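Below: one structure, written as structure tokens.
After this line comes subunit A, so read on.
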Amino acid sequence: MSETLAADTILSVRDLKTWFVTRRVIAKAVDGVTFDLKRGETLAVVGESGSGKSVTSLSVMGLLSRPGRIEGGNILFRDRAGKVHDLATFGPADFRKIRGREIAMIFQEPMTSLNPLYTVGDQIGEMIALHEKVSREEKRKRALEMLKHVEIPDAASRLDDYPHQMSGGMRQRVMIAMALACNPSLLIADEPTTALDVTIQAQILDLLRRLQQQFGMSILFITHNLGVVAEIAHNVVVMYAGRVVEQAPVNDLFAHQRHPYTKGLLACTPNAGRDIDATGERRALYSIPGSVPPITALPPGCAFEPRCDFAIPPCKAAPPPLMPAGSDGFSRCIRSAEL
Partner candidate 1 sequence: MLRSILNRLFGMIAVMALVVTIVFVIVRVTPGDPAAVMLGPDATAADVAALRSRLGLDQPMVVQFGRYVLGVVQGDFGQSIFLNQPVTTALAQRAEPTFFLTVFSLLIATVIALPVGILSAYKRGSAFDQAATTLAMFAASVPSFWLGLLFIQFFAVKLGWFDTSGYGGPGASFLDRLNHLVLPALALGLVSSALITRFARASMLDVLNDDYVRTARSKGMSEWRVVLKHALKNALIPILTVIGLTAALLISGAVVTETVFGLPGVGSLVVSAVLRRDYPVIQGALLVIAGLYVLVNFAIDMLYLAIDPRVRY
Partner candidate 2 sequence: DPVKGGVIDVATVGEPPTLDPMASTADLVGIVTQHIFETLYTFGKDWAVTPLLAADMPQISADGLTYTIPLRTGIKFHDGSDMDSADVVASLERWEKIATRGKQAAEVIAGIEAPDANSVKITLKKPYAPLLSLLAFNNAAAIIIPSENAGEDPLTKFIGTGPYMLKDRKPDQFIQLARFDGYKSRDGESNFYGGARKQYLDEIRFVPVPDPNTRVEGAVAGQFAYADALPVEAYDKISGGKTKPVILKPFGWPVFVMNTKEGLNSDIRIRKAVQAALAPNDMLTAAFGSTDFFAVDGSMYPEGFAWHNIVGIDAYKPDGDTEAAAALLKEAGYDGSKPLRILTSRQYEFHYKMAQVAQAYLEQAGFKVKLDVVEWATLTKNRQDPKLWDIYITHSPFLPEPSLNGFMSDTTPGWWATDAKHKAVEAFNAESDPAKRAKLYEDVQKVIYDEAPIYKVGDFNALAAQAPNLEGVTPAPWPFFWNAWLEK
């Protein structure tokens, strides 16, 4: 292993390139993603639909579906024993040992992510049995314990429920219980609250925060909602068209954006305090012009350049590199200093 990993870092993705290559097109879904996730912390990945968030997380889990393939970069991961692996080089058998035990994952759609034909108890128990030698009673006991951890009311009686007998929020709790059953050191949560109502979303976010304190796992939290980011993250990565455009600690990022895209994102969410004046007259919202280009037809330079208010001719020339910006962050904008 040529790459080194700082001791407090559990996951380091470096210049990851994950492409979908078909006979007709090459879709560079992820093309230069770099970030570090520190032990016990939450790293939020934000970006609009199609920006490559899920593909990034699936690359880490080795769950890419064909024709997706990692074309370059490293995914360095430190396991419980302290050994560092490059997941980008892993084969299916290697991944099987890591998944569930070291890295667990929860998904956006609680409605469809659980197998409808098995009880939730079975599905949690299965996770345990996959990685540990446990007796039948033990398995059941542990599953129940997990259900209690995720604060499912009357857990003992819900153990034998089927997923369809539960609400979306409950199911997401079950997913979390399942993910944490083998005490993984990294939890990847791909938009775990997007499909939920605000009140339920708040419950889940709360739960995750509490469990993080309890279990000490690191969380890679994927979302497109900046409010949620503010709510849960320690560090934030902003993605646009398959690339990381900015990384910063959460407070820094909301205080001062080092990339025009991030700036735009924040500006275009309506905020009554800012957008309605004292007379009750509303100001037009800031809006980013145009729309996200398809990843199969990105401009040669900065991907955001066509929509950018700050664009200057050099932006068109070549994709800017990810450069340090601010005290503890990075930005992929050549004018980041001016922002």
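Going forward, a contact is a pair of C-beta atoms (placed from the backbone, for glycine too) under 8 Å apart; a residue touches a chain by one contact, two chains touch by 3 or more; residues count from 1.
With respect to how the candidates were assembled, all candidates are chains of the complex that A comes from, given by their letters.
What you see is a predicted model; the values in this text were computed from it and never measured.
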In-complex contact of subunit A, chosen from 1 or 2: 1
Contact footprint of candidate 1 on subunit A as seen in their complex: 61, 63, 65-66, 92, 95-101, 104-105, 107, 109, 112-117, 126-127, 130-131, 162, 164-165, 175, 178
